[in-house]
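A single protein chain has been omitted from the complex, and every remaining protein chain is retained in its original position.
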Amino acid sequence: MRGYLGIDIGSISTKGVVIDENNNILASEYLWTEGDPMNAVKRLLKVLEKQLQGKDVNIVSVGTTGSARKLIGAMTNASVVKNEITAHAIGTTTLHPDVRTIFEIGGQDSKIIIIDNGFVVDYAMNTLCAAGTGSFLSSQAHRLGVSVEDFGEIALTSKSPTNIAARCTVFAESDLVHKAQIGHKKEDIIAGLCKAVVTNYINNIGKGKRIQSPIVFQGGVSKNVGVKKAFEDAVGAEVLVDPNGHLMGAFGVAVLAKKSGIEKPFSFDVADIEFKTTGFECPKCANHCEIICVFKDDVLIDSWGNKCDNGAVKIGQ
Amino acid sequence: MINNENIACFPQWANYACAFKYICEKGFETKYIIPPPITKKTIELGSKYSPDYVCAPFKYCLGCYIEALEQGANCLMQIYGGCRLNYYGELAEVILKDMGYQFKFFNMADINFKSIKSIVEHFKIINPNFSLVKVAKSIPVMMNIIKTIDKFEDYIRLNVGFEVNEGEFEKTYNEFLQKLNNLKNGKQLKQLKKIYWKKLTNIKVNKPSKIIKVGMIGDYYTVQEPFSNYFMEKELAKFGMEIHRYMNLTNTLIHNKGKERKNVAKKYAKYNLGATANFTVAEAIDFAKNKFDGIIQVKSFGCTPEIDAMPILQNVSKDFNIPILHFSFDSQTSETGVKTRLEAFYDMVEARNKG
Partner (left out) sequence: MKVGIPRALLYFKNEKFWTTLFKEMGIEYILSPETNKEIINDGANLAIDETCLPTKILLGSINWLIDKCDYIFIPRIAYAHGQQMCTKFLAQTDLVYNTFRDRNPKLLFYDIDNKKVTAERKAILKMGKFLHIPKNHVKLAYILAKQTQLYYEMFRCESQENVVKNSNKNKILIVAHAYNIKDKYVGEPIIEAVKNLNCEPIIAEYFNAEQCIQASRNVSKTLPWGYNRHLVGAIEMYKDNIDGIILLTTFPCGPDSMVNDMIIRKYKNIPIITLTVDTQDGTAGMQTRLESFVDIINFKKGNL
């Protein structure tokens, strides 16, 4: 059976999905990037390989997306390297062909995608900082002594969410401490945080966008029922969360790899090959471009980062 | 009379340095240094000494001044405009003097253009013994340089995404710019223009029948200075698109079509919104009416006139069903973030174009 592998490497988490020709998910995994995308992908591939054991699947094409898409694309000999906005849109429209609006909140970024007749017609991404994203929520959960998994359930028990300023992480933290000190209940603060994340999202990313049903909410934070509820209150419509919502980027890029028709040899053995990256500052002009070189078993296979030809690194020696 | 003391410099801005050089050297008979190309260091220097949330173009200008002063410039120049630009000159002068630099400053915001006396007095800053005849003679050549640059760049924007041999346009155009830097007179300009126009139009391009067209709008500096918009036009061209931009010196300084633009914008903005905001709105309407595939607005963070144009652009986008992507740059914007958004923009307009 032919299989298509999609990998989504974000700053916080790494996701992998293997699909067949009918877009059925054959294997999937979600794990932490831990600041080392190469290692995370190696761990990911080991898990996926195990899940596929005895299924006779031959991976014919790989797609990568997420912030480390280029690096991992070079490492896995990918056919498709796509940005996460398109990957998410394709993934979602494959599973929910009638979707009109996609809310996405991930580890460090959040986006909105507007879809009309299956096409992306508009989108926006957060520009300011990590406030209101997954990493923000988990650090606040930690501060309150609550595990991030329980966060949503606790939020649902609140009757009067506390108002919290969440535009900026630093301010939100001081506001949170302040609100806790003057005696707000924990569940109210947690619900307030969920609400603040949503208000922040609607005000920044959703500004001027036509939000229409059906709405799908995905990304890591979509697992948080408190945030889902806050979204429903804010837009006054039902918000769908797909059980595979956290995998949508990887799924989307696997679909794209399949659609591309480009087949390149792939073997799970790359998990055992030594990959190295080196970064150096190009000294040739004052731009000081940060140039990244990727080595496979000490052979340079790719490089990028140069703004001009002076910084180009020759490949193949 | 030739002045050997002054070395003039205007901040780096798109590819116009050769025009400013011409008027200073041939008109005012004063030496001119072309400031070094903008790099990360320029903006780092500029940000370090600028107030925190002043608009980014001020920071670029200040960085350029510092680099030029270090190279020996001693007569800095600044223009004026309808927004914060009107105060760029004086604030930069005070900051640089506080840093200990010694220099003269030709600040056009300080000139009373109704008074010949005031104009002459200020011109004397550049060269105390300037000849009005020579200045007057060099102005039409300078205008021609600007017009030629804009004409060439318009053509390149439309075609560079489809060149058969990668890099040919850039190479040819850079060669032309190099020659302009040492231009002797108007006659030589005419020759160069003829030769290089032929060279540019002879470059092989391979355009498909259905072309993706994108319009660029935004604040005066950010839309024109490629470094400040993260070389967006170059990035877009790589996807194979036609790029259209109206905003340049020809269309604003030489043939100011402000009134005509205001009329185009009228249905959405009845009045002058300040600085280039009416141009921005009018361009968006023009692009939308001409069935472009998308519009990109680039602006410096906090640029008030452009921010005020945004709700208007959103209405244009709704009415004409055309995507408008907004970029707001400060000195800290992440380059990868810009690229991701551009890639997604391309995927979006390409899919719409096909569908």
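Brief remarks follow.
For clarity, chains are labelled A and B in written order, and residue numbers in each chain start from 1.
Rule of thumb we're sticking to: contacts are C-beta pairs under 8 Å (C-beta built on N, C-alpha and C of every residue); 3 or more make two chains touch, one makes a residue touch a chain.
Predicted model, so just to flag it, every value in this text is computed and none were measured.
Across B:Gln188, B:Asn251 or B:Thr304, the single residue that touches the chain missing here is B:Thr304. In the complete complex, the hidden chain is touched by one of A:Ser13, A:Thr33, A:Ser61 or A:Asn204, namely A:Asn204. Screening B:Pro37, B:Gly240, B:Gly274 or B:Gly337 against the full complex identifies B:Gly274 as the residue touching the chain left out.
Contact with the omitted chain, checked across B:Ile79, B:Ala109 or B:Val205, is made by B:Ala109.
For subunit A, the list of residues touching the undisplayed chain reads 128, 163, 165-168, 171, 174-175, 202-204, 207-208. Mapped onto subunit B, the footprint of the missing chain covers residues 50-55, 58, 80, 82-84, 86-87, 89-91, 94-95, 98, 107, 109-110, 268-275, 277, 301-305, 307-312, 314-315, 328.
Here, only the chains that are shown with their structure count from here on.
Computed centre separation for the pair subunit A/subunit B is 36 angstrom, with centres defined by C-alpha atoms. Residues 67, 82-86, 117-125, 127, 208, 210, 285-288, 307 of subunit A are the ones touching subunit B in the complex.
Interface residues of subunit B facing subunit A in the complex, by the touch rule stated above, are 36, 39-42, 231, 310-311, 314, 317-318, 321, 323, 326, 328, 336-337, 339-341, 343-344, 347-348, 351-352, 355.
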